[in-house]
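Note that one protein chain is taken out, while the other chains of the complex remain in position.
We just call them A and B in the order they show up, numbering each chain from 1.
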Amino acid sequence: MAEVRALLDILFKGCVLLIAFLALVPVLHLTLAAIVNGGPVIASAGLKFFTEVPPPPGNRTYGILTSLIGTIELALLSTLVGVPISFMAAVLVVEFPHSRLGRIVRLLSRTLLELPTILIGMFVFTIIVVPLGSPSILAASIALALVMLPYVTTYIETALSSVPRTYREAGLALGMTKARVAFTIVVPIAVRGVVTGILVGLAKAMGETAPLLFTLGRARTSLNVDPLGPGDAIPLLIYDYAQAPYENLREVAWGATLVLITLFLLVYVLARLTIRGVRV
Amino acid sequence: MGGSYALLVEGLKVWYGRRQVLRGISFKLPPSSILAVMGPSGSGKSTLLRAINRLLDYVPDARVEGRVEVFGLDVYRENPYRVRRLVGMVFQTPNPFPHMSIYDNVAVGPRLHGLAKSRDELDRIVEWALKAAMLWDEVKDRLHEPPTKLSGGQQQRLSLARALALKPSILLLDEPTANIDPTNARRLEESIRRVAVEDGVTVVMVTHTPQQALRISDYVAFIYEGKLVEFGRTREVALNPSHKLTAMYFRGEL
Partner (left out) sequence: MPPRSVPREDRLFYFSLVPFAYIIIAALLLLALSITWKALPALEAYGIDLFLRNVWAPREDSPGDYGLLAAIYGTLVSAFIAVVLALPLSVSLAIAVEELAPKPLRGAIAFLNDVAAGFPTIAFGLWGVEYLVPFLRDYVMRPLYSSIGFLPTFSCEPLSGASLLAAGTLLAFMVTPFMTALIREAYASVPFHLREAAASVSSAWYQEVLLVLGMIKPAIVAALLLGYGRAAGETVAVSLVVGNSFNVSLCLFAPSYTVSALIANQFGNATYYPLMPEVLFAGGVFLFVIGLVINWMGVRMIERVRWVG
């Protein structure tokens, strides 16, 4: 009997490890594929991959200048729009947890986390793109800011509420107002979690495609940085070129994927490593 | 009304939701005296402290009835921030702010209320507070290091210095020695005794041992199940407790 159990143990362990390994294979293989396919493309184009606009179909030149600049601009603008709102809303949820507004925002931000992002694209198309008459970098930034909102709010909220209650009491006992306690005691103690939340939101916004489909336009062959004009973004370029029947565009798509993954990982590693938090 | 008293508590009742934790507490405490609040755990001692400086405002569902006066100031009619400016507090767990240096932890209160007009003056206040907490010699060479490097007992004395730097009229202490070693505990007791005698600070201290109450207090209050069953001068109560619960507590039977 004991032998049977030992055997079952080994069998179970083996299965778990095998399936767990299988679960990690896709993301590893996909990263590897991006390096193997995208690496040579970028290497052969050299710096031009980042300084030239995408090639015409069939032509063997490469470049993603417009979408690279677009992705960076979108990331900055959407962070600028989204983070202050998320931050202040999170402070409200944590500092006034029993107010009705606090409860509503808490529930909403959690429920909105997994709202299909294509809906946000349709929404921004309806209320911004149509009235303005054309897609724009601004409209797309607002769409991405809406994607970020629930993530960043929930992250910051979790970080702030993990600060032990005793520090709040200590601040209040010194005669600090609630606001001062929140901004000079609670936020600095939780700074690592707050910054991580912002960076995770940024990474999420940077990798999104669906909210951009109808809001950004595809200003791919000439560079525009005016927020009111149309722009391009790396995920959008990959989406279009993945469906293109031209070999060279697919190669550009792989190069762009490698760039996107690199940017994405960079933000994550930044979130993980560079912020030295306060140990409580 | 209670102008001659440092602290006046009258008919104080506190509920958490439907549960009543304080069932009508009344006492008066003269200035510069030390009151030790005793009682079994869960009897409402910490709640009493938090009712005095209105930290209960931030406990959801907490409801307060009755009257508290600090040097004649009606706590529940006054702006709580003005009250807390006069009432310092030290907590059960040492809690210096981990993101500030040792110096800034002590300076934060004086800065907040504009007590120092110059850098020199601030330095003097910080030095005085750290000396009063008997911590100065141990930290004077590393004032700009984070407090997390200090031992638990040192952190607790830093918390005391932070509270003293505001020169409070009343100091509330919630079992301040419960989580630190005996040597540090003794030093803390000595500092408390000294600020009461030398600086005229009135002290309300929740304590978990009758011995500590006997060592440092002028008055004792004994709380049992939310009621004040005994209040009086320490020596008199210790020698001749009027209530059998107090006697049992002093004998260590509760």
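Some notes on this structure:
Note that in this section a residue touches a chain if its C-beta (ideal position, glycine included) is under 8 Å from a C-beta of that chain, and two chains touch if they have at least 3 such contacts.
Fair warning: this is a prediction, and the values are worked out from it, not measured in the lab.
Of the candidate positions A:Thr66, A:Thr79, A:Ser136 or A:Thr209, contact with the hidden chain is made by A:Thr209. Check A:Ile42, A:Leu68 or A:Leu146 against the missing chain and you find that the one touching it is A:Leu146.
The hidden chain makes contact, of the residues A:Ile120, A:Ala159 or A:Leu174, with A:Ile120.
Across the entire complex, the residue among A:Glu95, A:Glu169 or A:Asp232 in touch with the chain not shown is A:Glu95. Residues of subunit A that touch the chain left out of view are 2, 5-6, 8-9, 12-13, 15-20, 22-24, 26-27, 29-30, 33-34, 37, 84-85, 87-89, 91-93, 95-96, 98-99, 101-102, 104-105, 107-120, 122-123, 125-127, 146, 149-150, 153, 177-179, 182, 200, 203-204, 206-210, 213-214, 235, 238-239, 242-243, 250, 253-254, 257, 260-261, 264-265, 268, 272. If you put the missing chain back, the residues of subunit B touching it would be 57, 76, 79-81.
Assume only the chains that are shown with their structure count from here on.
Centres computed as Cα averages put subunit A at a distance of 48 Å from subunit B. Residue ranges of subunit A in contact with subunit B, taken from their complex: 97-98, 164, 166-178, 180, 185, 188-189, 191, 278-280.
Considering their complex, residues 53, 55, 58, 60, 81-82, 84-85, 87-89, 91, 93, 95, 97-99, 108-109, 112-113, 148, 159, 162-163, 166, 172 of subunit B touch subunit A.
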